[in-house]
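The complex appears here minus one protein chain, its other protein chains still in place.
Here the chain labels run A and B in written order, and each chain numbers its own residues starting at 1.
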Amino acid sequence: MDTYANLAALVLAGLVGLAFVFALYGAVKLLAPSRPYALKNATYECGHDPLGEAWVPYRLQYYAFAIIFLIFDIETAFFYPIVLVWRQIGTLALVETLIFVAVLLVGLLYAWKRGVLKWD
Amino acid sequence: MGLIENAERPNFILTTIDTLLRWGRSHSLWWCNAGSACCSLEFAAMGGARYDMDRIGSGLVRASPRQSDVLLIPGPITKKMAPIFVRVYNQMPDPKWVIAMGSCAISGGAFRESYSMTRGADTVLPVDVYVPGCPVRPEALFYGLLKLRARVRGTSNIGLAHREPIYVPPDLPPEWEAEVREFLGEHEAC
Partner (left out) sequence: MNARIFLTQLLGALGLIVILGFNVIIMDWWERKLVGHIHRRPGPMHTGWHGILQPFADMLKMLSKEDIVPDRADRLFFWLGPAVAVVPAFMALAVLPLAPGFALADIGNGLFFVFAMQTIMPFGYTLIGWSGHNKWSLVGALRSAAQLISYEIPMLIVALGILLAAGSARLTDIVNAQSTVWYAVKQPIGLLIFFITAVAEMNRSPFDMPEAESELVAGIHTEYAGMKFGLVMMAEYTAMLVGSWMIVLLFLGGWHLWPLPPSPVWLVLKLYLVQSGIIWLRGTYLRLRVDTMMEMSWKYLIPASLANLMLVGVLATTFKGF
């Protein structure tokens, strides 16, 4: 019951937040002048005519970073249960975690050596 | 929708809201610095310790015209730059104001007789406050800003949409037009 009440509270907080944002949008609709025309709604590009598309393909390096991020993020998820019961397990937890971290660090060093982490 | 601007006639609620809004707007005039010449440095001095325009709430110089209220023209406008100024002005959200800073922005100043200069900012933009000087001292610009605040504070916005048409920039003379096309053309190449 308590869990459900907490869950309901969180959902409620999200809904109230959304309502708050849209209430502000409503107030803007009410108070702000609105006189759109083509020149005003054109993309701002420092006063020039916008050249070409803005939604263009971007660098592959972002993808490499996203992959490494995923690996490390999942790793933290694996750490999470071990860390919570660390005191009950004792030395065994330390040894296991050390092995795990060592494997991860080898991976990070490999990426580093391959120049994935170099942003240029 | 624009409750205030589109109202046909004032009533108690509208005037109260309008007074509040005018107070808010006049205490929070954010700049868009067009930075066309050396008066811009005097403007920068106005943000510093001695003059401190932030004390009246105008301390934010937004880089994007979308978030600013006052377009500052701190210098002469060349004929090539004129369409760009017009575009930046038009891309600012309503309500918006323009300050012409220095003799070049007022009348062309020292460059009045030049073949490549406009004769003042008001040939292309609706200027609200003219601040004379060459260059303008920060005190003078501060005085101009206070005048603009008084104007923002004192002008009712009720029914503004019926009174004030959308500002249409004057057509560029044909001899500039060719230059502008040429200018934009060489930028499209790169």
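Keep in mind that, in the parts below, contacts are C-beta pairs under 8 Å (C-beta built on N, C-alpha and C of every residue); 3 or more make two chains touch, one makes a residue touch a chain.
Fair warning: this is a prediction, and the values are worked out from it, not measured in the lab.
Although one chain is not displayed, its contacts with chain A can still be listed: residues 3-10, 12-18, 20-22, 24-25, 27-29, 31-36, 38, 40-46, 50, 54-56, 58, 62, 65-66, 68-69, 72-73, 76, 79-80, 83-87, 90-91, 93-94, 97-98, 101, 104-105, 108, 112, 117-120. Where chain B meets the chain that is not shown, the touching residues are 4, 20-21, 23-25, 27-28, 48-50, 52, 54-57, 59, 62-64, 66-67, 69, 91, 93-95.
Everything below uses one rule, namely that only the chains that are shown with their structure count from here on.
The centroid of the Cα atoms in chain A and the matching centroid in chain B are 39 Å apart. Interface residues of chain B, counted against chain A in their complex, comprise 1-5, 17, 21, 64-66, 83-85, 87-88, 90-91, 93-95, 157, 160-161, 166, 184, 187-188.
Residue ranges of chain A in contact with chain B, taken from their complex: 29-35, 37, 39-40, 42, 44, 46-49, 51.
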